[in-house]
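A single protein chain has been omitted from the complex, and every remaining protein chain is retained in its original position.
Here is chain A:
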Amino acid sequence: MKLRLLTILFFLIGVFYTNAQEPELQSSMVRGSEIYNDFCVACHMPAGEGIPFVFPPLAKSDYLKQQRTASIKGVKFGQEGELIVNGETYNNTMAPMGLDDGEIADVMNYIMNSWGNSTNEMVTIKEVEAITE
């Protein structure tokens, strides 16, 4: 219980801190978390941990960090075939979710800045728009 309060406190401090820095990123992440809990959570799980050998993790994912464009492309157009994440090979299908470019930018900002992930550069609608099949 104490631990949980402490976690919440840290979370709030974190939120205020980031908020003060980057209100734009922050509001994109809030929208992104709604998208995540609607479209992604059933496979990638609440803390981005994925399901071992079936659905790759997003939390602390080397693929997500190193393959930014490919990751956005996967969300936009779907993902199929082999994918190596943190040394583990996944071979599965993710259907395109039918999200618009703004929703994709939001959910990318959420997953790229949650669960120990962080990025210096915010994903923008423009960036998503520019990625083609």
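The rule we apply is simple: a contact is a pair of C-beta atoms (placed from the backbone, for glycine too) under 8 Å apart; a residue touches a chain by one contact, two chains touch by 3 or more; residues count from 1.
Here is the rule we use: contacts and distances are computed from a predicted model.
Missing chain, UniProt protein name: "PQQ-dependent sugar dehydrogenase", from among "Peptide/nickel transport system permease protein", "PQQ-dependent sugar dehydrogenase", "ABC-2 family transporter protein" or "(2Fe-2S)-binding protein". Only one of A:Asp38, A:Asp62, A:Glu88 or A:Glu129 touches the chain withheld from this view, namely A:Asp38. Which of A:Gln26, A:Gln67 or A:Asn92 touches the hidden chain is settled by the complete complex: it is A:Asn92. For the chain left out of this panel, the touching residue among A:Glu24, A:Asp62, A:Glu80 or A:Glu129 is A:Glu80. Counting the whole complex, the residues of chain A in touch with the unshown chain are 37-39, 41-43, 45-46, 51, 54, 78, 80-81, 91-93, 95-99.
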